[in-house]
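Have a look at the structure that comes next, please.
Note that one protein chain of the assembly has been removed; the remaining protein chains are unaltered in position.
Every chain is named by a letter (A, B and C) in the order it is written, and numbering of its residues begins at 1.
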């Protein structure tokens, strides 16, 4: 499990006074990028490398409790066992009191950037995903 | 069915060159707001009215094809039969050639703003959702 | 002058109930992209062309009146006479009653993507900017 801490900022909220539902996806993606970095797999390197694309093909979120500007969030990232060409990530969002206020799941696939065909996950990425199991 | 047209803008994309997956949720929410407006139910009026909250409790998206800056998008909004306290919306995203490039589903619940308890959908909103069935 | 119409959406606002100041820049950039498209200069084509970069080197905004979710905005785009390597755009934001609620100015420079040195504006782009004069 990888743990990422953040704070709900004004621009994450909307005029209803709460965290806008679409911004949960931005928050969990920051956690995902921070995890990859911690494993020496920076998103910038992957993109500049230019060999692979790792698009998200499915995403879903459940919202249990509203979040306000200034609220402290802890994102807990775990993963299922990766397949040859894809991996799934689970993000639990917990508030400052440790209650689970939301959950997000994303499914990623590994494509060859030239052919846009599925290609096996690079070993270093596979290891990083398995380490979250 | 309600139809909403938009264009993928630079700030919707990311350094991988494609529409960022989390921004699909912003795009479909604009379509939803435009539909409510067309029925005389502006989001601003609902929020300033202050009696109701209509939070999203679940959202999910499937991504079939990448979208680039400048791509034309048509969002087709339909709805399932609403329950007493909630409604579900389905958004099909089609590109300029009419191919379905993505799909989003959102589940909304109607809460009393004071008690935060479930409360029946107002009749005007129920009618608007049913008109999408 | 080029005119672009839009609506303040929920995700443009923040928990203070108003359009978040940073999102004015997103709104005016959509107007800029729409103008370029209308002149056959799609942002996607410029980026995929890969020869030029047109970064913004200065931006500023003045905020005269608050904007709420659902408010109708008209963006009026004009330009100063371009220099050899750069151009400046002025955006007036008007509300549904025609009052100027904000103003944005951006300064763009034309760079060669390989050398990152200044390079003259392409003629088609220069013509498009002059047409806003």
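One rule holds for everything that comes next: a contact is a pair of C-beta atoms (placed from the backbone, for glycine too) under 8 Å apart; a residue touches a chain by one contact, two chains touch by 3 or more.
Values in this document were obtained by computation on a predicted structure and should not be read as measured data.
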Contact residue for the chain not shown (choose from C:61, C:92 or C:132): C:61
For chain A, the residues touching the chain missing from this view: 7, 9-11, 17, 26, 29-30, 33-34, 37, 42-45, 47-48, 68-71
On chain B, residues whose C-beta touches the chain left out of the figure: 10-11, 13-18, 20, 22-23, 68-69
Positions on chain C contacted by the hidden chain, ascending: 15-16, 18, 21-23, 25-26, 29, 43-44, 47, 53, 55-63, 66, 106
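In the analysis below, only the chains that are shown with their structure count from here on.
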Neighbouring chains common to chain A and chain C, by label: B
Proportion of interface numbers common to chain A and chain B (over half same, under half different): same
Per Cα centroids, the chain farthest from chain B: C
Geometric centre distance via CA averages, chain C-chain A, whole Å: 31
Numbers and ranges of chain B residues touching at least 2 other chains: 26, 29, 43-44, 47
